[in-house]
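Here the complex is missing a single protein chain, while all its other protein chains stay put.
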Amino acid sequence: MSIFTEPVGLSHFLVVGAVLFVCGVICMATKRNVLGVLMGIELVLNGANLNFVAFGSSVLRPPGTEGIGMDGQMIALFVIVLAAAEAAVALAIALSYYHAHATVDVDRGDELRG
Amino acid sequence: MTAADLRLLVPEIVLIAAAVTIYLGGAFSTARRAWSWIAAAALLLAAVALWSQNPSADGGSLGCDALARYVQWFALAAGALLVSLASRPLRFDGTPEYVGSLLLTVAGLMLVAAAEDIVLMFVALELISIPTYVLLYLGRDDAESQESAAKYFFLGVLASAILLYGFSFLYGATGSTAFSEIRAALDGTTILPPGFAVFARLAMVLVFAGLCFKVAAVPFHFYAPDVYQGTTHANAALLSVVPKAAGFVVMARILVAAIPGMEPYSWGVVLAVAVLTMTFGNVMALWQDDFRRLLAYSSIAQTGYILLALAVGLAARDAPGAWNGIVALWFYLATYAAATIGAFATMEYLGRAERRLDSVDDLAGLGRTRPAAAAVMAVCMFSLAGVPPLAGFWGKLLVFGGALSVDTSGTAGWWFTAAAVVGVLNAAVAAAYYLRIVAVMYFRIPLATPPARGGRGAWMSAVACALLVVGIGIYPGPLMRAGNFCDQQLPRVDAGAKHHSPPFGRQKNPPPPQSAPQFGMAATKKVSTPNAYHIRRTLVLSQTRVTTSCHIIFK
Partner (left out) sequence: MDLSILPIIPIVLLVACVIGLAVGLLIVGQVLNPARPGAVKQMPYESGMDPIHDARRRFDVRFFLLAIAFLVFDVELLFLYPWAVAGRNDECRMMNDELPAGTLSNLAADIHHSSFYIHHSPVPRPPSPVPTTNRHMVFAGAMTFIALLVLGFVYDWRKGVFQWR
């Protein structure tokens, strides 16, 4: 039975989480717009979040092991709030970056090198 | 329990309350100089609270083992030096936000040290990171500064996310967020679901990668030179001390103590990163002219030495006393922090508000024009280079001695001997650029007398650092003993974990007798239900305060 035909289980969630994570990293690496990079951050954090929730779910645990409480969901809550805080700081930084460089293209910030 | 838990938190609460007061006060008052005094008073109060704590008190997801105490004192001392260093008001709006954020990073470091739970640890790390972004933003208001703030922010968030992703696998593999239970699950005391053990290895790699960013280790170091160069001396001093200390605490907690059975893999990884880091940092530092950029590469190189100590700690956990790496790690970190803050404080003192000293050439002839500042700078440079009577020498001695003392019967010993040789060669290379600064100060014709208008606070900080460096160099015993908590920190492999509710299945082994040596990390506390969340709430809330503080830019 391949991963495509078996019933949805923990591994499917982990795969989706990994895909989100990698998409986010690629987005951060390739986007030139500050806000695009910010979207990449959200994807990365939510990839990790999905892992937490999937691991914490009592339904998805392998059969025979007991549930492990709701820690996963709680962590997801904390991460959502942290992501919001980071987004707030990021918007502020993006704005001041715009003031300084008259663009939100991150590749234009290249004065520091050596 | 809850009351005791709160009592354990008093120092952090004092700092966070002071930070909130300073933010709010800044919104209501136009005072400029008072904030540093409030911050200093808060640090003093926190120190009193920490001093009066009962070290054996119980705390929920908070620990109070020797490592936590050591790092908490370290955080308070570094915080005092940094507040003093940054006591000159900013040239533009935002001084209260700056000082408040500084206090929050110190509180975050103290919480990281005490965290016994991956959630609290992650939130505490963010309590360091987010104020640091704000500090980088506030320090200067030119294009370079914005570039460095943006670089640090995006890479910092990516590192946090990688760390979090690693934590998610750690949680998934073991079914718990508490370090004591993670350890119990991984050392075979409880049975994992089939196939889950591989998650622990994945977690180790991801966590280490995320932390390499915090400590600026190769290959996650590349932000450091740009960010240091683009910000102020005070921010550079903060960046080179606080996130690094936090990163090493988490590494010690997780790699050494919470993930057992990984030493055969982990010491190799850490050793390779250590050698690469020190070599890269030292070589790149050789042709830098910008002072902060030079010290950024220097801090990368110093990270390499500290990682070498960590690798020794992973490989030689059974070695006695001073040679087991862990002592070296904490001793080295303290001496490095003192010398680095001293160097940046001297530079801050020598400049003036409108014109920073940025270049090494600005120091030309300082020995004649400003002999006292030159002496302080020379002491810090000699210590960083590891010249014998100073503190840095003892740090390097402990690190390399530890590496050489790893049992040579196996292959590990040869690798560590090779690493120690590379390290000593590196120290020789490093001496070249540290001594170049000293030579510039004493053997070059002075071009212009530096204004030395950086303020009394920066000068006090610089002198205190120099005195610390000399004092530790002459009398290193107390600091070494303070850092010698490996007996509590490192459990023997057969020690067994004390645990109560196995998350998965039945227990494989009968519980070990209670007289078995307990590892300090899990000197197990009663978990107090609401309070851990109270703590976290307070934490996250204080982050809200930080995020609101960034609104200032819209003015």
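The chains carry the letters A and B, assigned in the order they are written, with residues numbered from 1 in each.
The working rule: contacts are C-beta pairs under 8 Å (C-beta built on N, C-alpha and C of every residue); 3 or more make two chains touch, one makes a residue touch a chain.
Here the structure is a predicted model, which means the values were calculated and not measured.
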Q: Sort through B:180, B:266 or B:282 and give me the one touching the missing partner chain.
A: B:180
(Q) Please identify which residue in A:18, A:39 or A:84 touches the non-displayed chain. (A) A:84
**Q.** Residue numbers in subunit B that touch the chain omitted from display
**A.** 1-2, 20, 23-24, 27-28, 60-61, 175-178, 180-181, 184, 498-501, 503, 524-534, 537-538, 540-542, 544-545, 547-552, 554-555
Q) Given the full complex, what residues of subunit A touch the hidden partner chain? A) 67-71, 73-74, 77, 80-81, 84-85, 87-88, 91-92, 95
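In this text, only the chains that are shown with their structure count from here on.
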Q. Taking the complex as given, what residues does subunit A use to touch subunit B?
A. 17, 21, 24-25, 28, 34, 37, 41, 44-45, 47-49, 51-52, 54-56, 61-62, 64-66, 68, 71-72, 74-75, 78-79, 81-82, 85-86, 88-90, 92-97, 99-101, 106, 109-114
Q: Can you check the complex and tell me which residues of subunit B touch subunit A?
A: 119, 122-123, 126, 130, 133-134, 137, 142-151, 153-154, 157-158, 161-162, 164-165, 167-169, 171-172, 175-177, 193-194, 225-227, 229-230, 288, 290, 293, 503-505, 536, 540, 543-544, 546-548, 550-551, 553-554
